[in-house]
Structure formats: C-alpha cells, structure tokens
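Shown here: the complex without one of its protein chains, the others still in place.
Labels run A and B following the written order; every chain starts at residue 1.
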Amino acid sequence: MASITVSDISKAFSGQPILRDVSLDIRDGEFLSLVGPSGCGKSTLLRIIAGLEEQDHGSVEIGGRSVDAERPGRRDVAMVFQSYALYPHLSVYDNMAAPLRQRSLTQFQRGFGLARLLPKARRKEAEFRREIEATATMLGISGLLQRKPAQLSGGQRQRVALGRAIVRHPKAFLMDEPLSNLDAKLRDTVRAEISALHRRLGATFLYVTHDQAEAMTMSDRIAIIMEGQVLQIGAPSDVYHDPADLRVARFIGSPRINVLAGEIDGSGRAVLLGRAFDLDIAPPAHGKVQLAFRPHDAGLCNADTAQLVGTISHIENLGSDILIHLALPGSEEPVIIRESHETAIHRRLGDSVGLKLDSKKLLVFDETTGKRLRTPAQTETAS
Amino acid sequence: MPHPTAASGRDISRRNRSAAFLEGWGPALVFLCPALVMLCLFKLWPIAEAIHTSTGTFDPGGQRIDTAGFDNFGFALSDSRFQWGLWLSLAAAIVKVPVQLALGLAAALMLRANTGGNALVRAMVISPMFFGLPVTTFVFAYLFDANVGAINAILSGIGLPRVAWLSTEAPAQLLVLGLSVWRDVGVTMLVFLAGLSAIPPQIAAAARLDGAGPLALFFTITLPLLARSFQFAVVLATLASFQILVPVLMLTKGGPTGATDLASFQIYETAFSYFDLGTASSMSLLLLVGLIVVIALELRWLAVKWTYE
C-alpha cells in the first residue's frame, strides 16, 4: 500500500499538449477517480504513473519514492485495462499466474516449461496456486480457472482482469475505464463489487472514467480533469454542491446543471434576465457572470407571482421524479427542474409557469475565467 | 527553462531507463538490426553498385579499367537491340496485365460464393504457384513440345497444322506470356476475391431495392468498389510482367530471331556472357527506372480517393 504523488506533470504528443502541470496527491488506501471527457488526458496521466508513457516534465512518486527512473515492472502497481488485456492463449489460471511467475521465477524457469518441475520452482508454483485459488474464490471465478478468455462472458473477463491485479498485492491499483466494455446492468453490479473490493483490500485505487456517475458513486475523492488540467479535487458531495469551476459544475450531475447568463451590479446583486437577486458578491471587473443551479435547487410556482416566467417545453417522467423543461424568454437552453411525482403530475406541455430561485443556492461563475465567485455565506460553509 | 540543473538531472535518469520505453533508435536498432543489415547489403548496395559500375568500363575479367561517365547509358539507349528489348518488356506488360486482370476477375466472380466446390476450384486455380516457376516451365515445355507435346497432338487430331512453338516468333511469344498469365492468374483472383468479400452486402442489397439489374449492379456497384483491388492487382501483375526471364532463359534464349529478346534477358547476357559489366549495370538501372515509372503512372491513374466509412 502506498500513496502516490504526482507533481507538475506535463506531456505533449507531437506538439499537442495533453497534460499541463498536473499535480495530484493520492493518499494511502484512498479510492480516487480521475474523471473528465474523453481526450482530457486522464488516461495519459494514469499511464505516466504506471510508467507506460514518459512525461515531458514533472515527476511521480509512489510510496514516497521517486519512480521516474523505474521501468513499469519495477513500480509495483497493477493495472486493469479497458479491454482487460488478458492473454488469449493462456487459461484463466495462467493469466492470473503470469504476473506472479514474471516476478518471482528466474528467466530460466519462465522460459522453459520443464524447468517448472524442479523442486524450487514447484514450491513457488504451489504458493502461486494457493494465492490464485484464494483470489478466484473471492471473485467468484474459481470454477473458470481452466477456461480460455474467449470462453468467458464480459463480466467474467472483467473479474479475471481484477484477479490478475489482486494476486500481485501491488502498492496501488490503476484502473483504466474497467467498466466501459460491460453492458449497463452489469456495470452497476460490478461498480458495487469494486467498491467492496476496495474496502476489503484497503489498497490505493486510482480509477479513470469518463462517467461522472461512476466516479460519484465509488470514490473517496474525485479529480476532474479537463483540457489537461485538474480543475478540482474533492469528495463527491463537494464537487457536486460546491464546484470551483463552471466546467466542473456542468460536467458533474445528471440531469445537468442549469446555467443562465447574468450580471453583478455595483451593489453585489445578481441580475438575471432582467431580474435582480440579492447575492452580495464582489463583481468581476466586467460584471458578466454565469449563474447556475441544480434542477432540485429551484422550484416552479404560479406565473403571476414569479420573478421569471417560462413555458413548459418538454416533460421527462423518470418514475419517482419528473423533469420539467422550461423555456425562458432570453435563454437559449431550457431550464430543467426536478419535481416530485405528486406535484408535477398535473403539469402540461405549453403551460406558463413561474421559476422560483433560491438565491442561497445560486452558484455564480465569472463569465470569462469560469471561476467560482462565492457569497460570504458560501465561503463560510466551504471553509 | 527555470531549473536547468534539475532538468539535466532528469535527462540522465531518463537515459538509464530508456530500455523501458519504446522510444528512440537505441532499443529499436537491436530488433531492426538483422533486417536492416540485409536491406543495406543486398537491396541498397546493389543499386549503389549498379550506379558505380554503370559509370565505368571493365575488362573481360571484371577489372575496372576506365571511367565512362554516362557513355554506357548512351550506348545502351542508342543500341537498337536494347531499344527492342525495352519495347518487348513494355509490350509484355501491356498484354499480360489486362488479360490477367480480366481472367482473374472473371474467375473471382465465378468462384465468389463460399461453397465447398468453389473452394476446390479456387485451390486448383492457385495451384501452379506451389510448384515453383522452374517446374511449371518444365510442364509448359512438355505441353508445347513440337514432337511429343499434348497441344500439337490435339491440334493435329482436329485437323490443324502442328506448330513449332519454340522456333516460330509469335507462338514463342504466346508461350512465354501464356505461361506467365497461367501461373499468376491465381494471385489476381485472390486479390479480387478479397476485394469482393470486403464489399458490404448492404450496398448491393440497397441497389437491388432501387431496381438495379445484374449488369447495372456489376458496372455501377461491384466494379467501382473493386477499385482498390484493381490498383493492387495491376501493380502486382506489372511487377510480374518484368519477371518473365526464367522461361526465356530456359526455353527460347531470346529467340527465335529476337522475338523474346526481353531487356532483362539482354542484361543477363551482357553481364554473364559478354562480361560487359558497365553496360549491363546501366541497362539494369534503365529497366529499373522504367519499371518504377510504369508503376508510378499506374498508381496515379488508378488512385482511389474513397474509403468504407
């Protein structure tokens, strides 16, 4: 088990910057997700930590020791790949034994099958067998040990890939989108299993995904990466409720956050579609801001008494809740409001309704930099 | 750079582990070494050697006695026999390529369906490749033998005159070209079969729904979509048409009366019978350039600008 420290990592592929001065601290035993849209550099960062890719600048420490000069095999981290990377010609047992043999048998013992019959190698093989069988039992694949990968289902292959990583007892587990080749239903099951595995092993997990829901449900902390930079690191609830950047706010949460353009006037009030809200925020020099709120942080009210009025353009029934899409004059995207089934069931398309905003829950972002502007109250809770 | 010392320190550590990274020539060279050495020794050096010897004059023992500049090229190009040889080589390509393509395409279309019988016939069409050029040349020598050959027996059996295949001009040319086409048509068929199987069946289905008949289907869908296979098959056939020296050397020796006096045969004779190394090398280079020009032109004319998705 070990912590991982990444400092000032930069990487460019043929002149195209992929990572820009990324620094990250992964604590010992932590489950940290790297999440971001595809092409944001999160996989590259993972592969740099593993040693499969070389950084242009910066350094990686695993367990407090710099590994920049170490080959991937010496870094003692295990990786679970998106395609699982099982050796197609080897049985499940041999797939799981491969890292053990690679690490503790000599070149001679590895290269020649007959050499494995020698007493020393046989003692080691017996150890491997115990280890593999224990891991296989834990993962529920002990009945599959003699099969070839082609004879397994996607979920089974996924477990074999996990098993191959576990038998090694590595310092850290690196996972590169391990669930994206599974179908949706299986994904939910395996998600819970991986979380349970993490609790059980107590090992450091670094998990790359483009699916924010996956990151939210599994992680101790989430690092949101976009355009080669870490925008925010924090617990799932922090990045959800207290995003530091408009891009983070937009990326995390489903349905998406509502964003409306507005201004902050001299007295710190937000002006939104011609209406003013008391916020008490120091305005940026140009005064232009983006105001954002989660679908459950606003409500609908009678059109006559409301500050903002729109028409219902679409209704999405999720079963327990209902999402109301509200077209506001002056805003291109509709605003999405989550209402409970009971209150929303009588709403009809084309109804004119009012939008009720809670100014305490409004998130304000500088329009040009995208950075969060906090109200005094929000600053207090954040710190 | 803000920390020059730190950066250089990192460079040193990086060099140490370069074996772990697949970057740079260093580790690649270890694996490339055998192929690279062979490539340089036996593909690039002969060309350099040809360029070097083509600018010299040699005594019959192979010693370089003088520098000739471009005289050898001038001599070769102004020699009417070599002009004839170049023309013959080009003519061989002009005849062989279309004939072989038409036959190969016809065979591929006929044997397109994946049935057991078709697989057997396909195997038979490509079988001449497995016997090797020398043995197939023996077979043709026997088949077209003036006295005991089956072809002449059949000709006389149906009342036609027997042909002295190897000592008459046109029949000798026909024999050499026929052998080459017979042997290589299987390759062309394989290329077209691969191309046909790459055509998504939905495209043909869509055209049929639009009301295209079999002929329209062939000319508007199949043929255009085979463009890539055409390109590949044409280049392969052209290359092969410059390699029909074996039957010439074994059977006709350039004759009768120069009917099969290909440029490559003249190169062989100039080098190994007349020991005129300078001229032979310049002829080699001229023929090589001619071949490359022909293939470049073909690739240009047959350039394909679309892809499947």
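For the reader, a short list of remarks on this structure follows.
Simple rule for what comes next: contacts are C-beta pairs under 8 Å (C-beta built on N, C-alpha and C of every residue); 3 or more make two chains touch, one makes a residue touch a chain.
The working rule: contacts and distances are computed from a predicted model.
For the chain that is left out, the UniProt protein name among "ParA family protein", "4Fe-4S ferredoxin", "Formate dehydrogenase iron-sulfur subunit" or "sn-glycerol-3-phosphate transport system permease protein UgpE" is "sn-glycerol-3-phosphate transport system permease protein UgpE". For the options A:99, A:354 or A:370, the residue in contact with the chain missing from this view is A:99.
Of the candidate positions B:107, B:225 or B:259, contact with the hidden chain is made by B:107. Where chain B meets the chain that is not shown, the touching residues are 19-20, 22-25, 27-28, 30-36, 38-39, 41-43, 45-47, 49-50, 53, 62, 107, 110-111, 117-118, 120-121, 124-125, 127-128, 130-135, 137-143, 145, 147-150, 153-154, 156-158, 166-167, 182, 186, 239, 242-243, 245-246, 249-252, 264, 267-268, 270-272, 277, 280-281, 284, 287-288, 291-292, 295. Within chain A, the residues in touch with the undisplayed chain are 47, 50-52, 71-75, 77-79, 81-90, 95, 98-99, 102-103, 110-111, 149-150, 157, 164, 168, 181.
Basically, only the chains that are shown with their structure count from here on.
Averaging C-alpha coordinates per chain places the centre of chain A 56 Å away from that of chain B.
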